[in-house]
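I have a structure here, written as structure tokens, and I will follow up with some questions on it.
The complex appears here minus one protein chain, its other protein chains still in place.
Just so it is clear, A and B label the chains in written order, and each chain counts residues from 1 on its own.
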Amino acid sequence: MKNIHVSTVLNGDETEFVCAPEETLLDALRGRLGMTGAKEGCGTGDCGACTVEMDGRLVCSCLVLGAEAEGAEIKTVEGMAVGEGLHPLQQAFIDHAALQCGICTPGILVAAKTLLERNPDPTDTEVRYWLAGNLCRCTGYDKIIKAVQIAAADMRGA
Amino acid sequence: MVAVKLWGSLRDLAEGQEVVEVEASNFKELLDALAAKHPALKPQIDRGVSLAVDGLVYRNSWFTEVRPDSEVVLMPYMKGG
């Protein structure tokens, strides 16, 4: 089968790419557009390392076809920081050591951002359940939860 | 002479002795002397051993000094994750 032409809005920019019909959005982002921020940890939607936002919804981009991005708005970790500044979540993750190897970090940041957009003042339990689809093997999650809460407080104050 | 303590399963390869005395002033001389005196120990020495000298573990530093009053314990080659 021939490749498919897809038009999307990626991190605010109108973007076009071609992909094979069976190609995942994750492979299209990484392979066709060079956006390697989203990672493949499992390819089956279990680890969350490939998490991106699609039309305001969190998705595992390994479970979405590239062709499904036609007309959609996609946001990835590469779009979080604006100009020279970092998003408060990104800053909090650095300041409070919420990452070790960092492979899960892009997915967790995208997921945490959508949480705080819906619920600016979550409980620790709410943060833990929201992020339950994002595996981290290094940190034991403790510093991740704390950093999300610090960023949330920062964003509420701003 | 330096007294070298062997771990349990090596003792059968050294005529049942727990402590073997050898003439040596460093790690390498000690290994050579051990292998010469007790050839049955050579396969393990060739596979790799560590040496604890006065409580500190050395993996394969030949020129680590051992003195007659040092506590010298042979250990399997350390590995980690």
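Heads up, the rule we're going with is that a contact is a pair of C-beta atoms (placed from the backbone, for glycine too) under 8 Å apart; a residue touches a chain by one contact, two chains touch by 3 or more.
Throughout what follows, contacts and distances are computed from a predicted model.
For the chain that is left out, the UniProt protein name among "Dipeptide transport system permease protein", "Membrane protein", "Carbon-monoxide dehydrogenase small subunit" or "Oxidoreductase" is "Oxidoreductase". Listed residues A:Ser7, A:Thr36 or A:Asn119: the one in touch with the omitted chain is A:Thr36.
Contact residues of subunit A toward the unshown chain are 20, 30, 35-44, 46-47, 49, 76-78, 80-81, 86, 90, 93-97, 99-106, 109, 124-125, 127-129, 131-145.
In the full complex, subunit B contacts the hidden chain through residues 5, 7-11, 13, 18, 40, 43-44, 47, 50, 52, 54-61, 64, 71, 73-81.
Going forward, only the chains that are shown with their structure count from here on.
If you average the Cα atoms of subunit A and of subunit B, the two centres end up 54 Å apart.
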